[in-house]
Structures are given as C-alpha cells and as structure tokens.
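What you see is the complex with one protein chain gone and the rest in place.
Entry: chain A
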C-alpha cells in the first residue's frame, strides 16, 4: 500500500485549471521530491493534499484511505503533516510552546481544559525532544516571532514533525537560505524523517539530488515524470521542460 497516492487530481480556480490530472504514488518510507518550473502548481498540489483547498476532481489517498473533501485537521489526524513555504508559526508563543502545541493533539490531550499543561510530562518531554532535534535549545523561551530566518525555518519543520505524523510534506524547506544553512537544513530533514514518508517541494537541485529517492517533475499541473534522480537527470522530456539544455 502506498503512503500517498494521487489519482488524476484536478484543481481549477475560476476558469483556469492549475492542476490538470496529476497522478503520483509515493511508497511508505520513501523520500520524494517534487520539482517543476515556477507556476507549475507545486504549492497548489500540497494545498490539495493537506486539505487547505478541496480538489475539483480526482482522488487523494493517504495510507489507502481517501482524504478527498476532508478538512486539514482531519487529514492531520490521519497522519499527514505539512510545513509552509512562508514560515507559519505562533509568533507570540515561545519556541517550546510552539512545539508543545504541535504535540498536544497527537498525545490525546485534544481539547482538554481539565488537565494542567505543566503537569503533562509526556507532552513536555516530546516537545523537548523535538527542540533538541531541531537544535534550538538555546532559543527555547524566545518568542517565535523574533527568531532569525533560519531558526524559524527549523521551527517550521519542528512543528511539522512534532505530532509524529507518518507522512511529511515540506514546502521549500531551504528557500532563502545560505549554502551552509541549507546544508544544515538537509541534515535536519534527513534526521527527523527517518522511517517516515517525505514529500518535498524544492528548488535547490543540490538539496533535491542529495535527499530524494525519487523525483517527480510537475509541469503545467501534470506529473510528466517520476523516477530515480539518475533517470530524471537523463530524461530528455524533463530536460526540455525544466532542467534546460544539457
């Protein structure tokens, strides 16, 4: 069974069809990168998969179960978490509180107003564990809004993985980073997605070829190829559409 499967997914905004029958299957534990020229619909595809917008047609299956028409929180509860291209944090809350919010639902505390947050040892420990993984221990009590850009990107990933989802969607996790920051981010992503299914949108080819087991190429709302990095590099249709002349 595939972790995520897109079957002829379509999305129109008004008269313009952005996603025109995209199909993709990602196996459990696989790291898949989605590349494509600007405006190909990569972020839109993420928004459809995570439930931010409903798809106009086709079907999306998460671990064999259709998630079409579900709201974002319902899809999240089924084991899919996503990050955002533009950091999407709880700015007034501290780093550790951002992470604690992200673990509460999955640990079963849900809407509890009869338990004391300070007494939930497992939530605290899980948040601290993620804090350590993303390397922000020294910023734990700093409000998320005042972190540096790279720190915010790390926290963005931290919030995404904290809930323990099995399918992780990362939207341009290294966008706007320097070379060394981006290398650190790749290491972080590699570390925190061990044993999980990763689907990422990325522009930086060195990140893509370094991380991905498979690469899907999205052009004008269609997946024109999905293969190993080596085969994608050699694929003439991909070269024409995206990578440019060799």
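Going forward, contacts are C-beta pairs under 8 Å (C-beta built on N, C-alpha and C of every residue); 3 or more make two chains touch, one makes a residue touch a chain; residues count from 1.
Going forward, contacts and distances are computed from a predicted model.
Colleague: What does the UniProt entry say the missing chain is called, choosing from "Iron-containing redox enzyme family protein", "Peptidase M16 C-terminal domain-containing protein", "Branched-chain amino acid ABC transporter permease" or "Anti-sigma factor"?
Modeller: In UniProt, the chain excluded from the picture bears the name "Branched-chain amino acid ABC transporter permease".
Colleague: Which of A:27, A:142, A:205 or A:225 touches the chain that is not shown?
Modeller: Candidates A:27, A:142, A:205 or A:225; residue touching the omitted chain: A:142.
Colleague: Even though one chain is hidden, which residues of chain A still touch it in the full complex?
Modeller: 50, 71-73, 76-77, 81-82, 84, 88-94, 96-97, 100-102, 104-106, 109-121, 123-124, 138-143, 145-146, 159, 162-163
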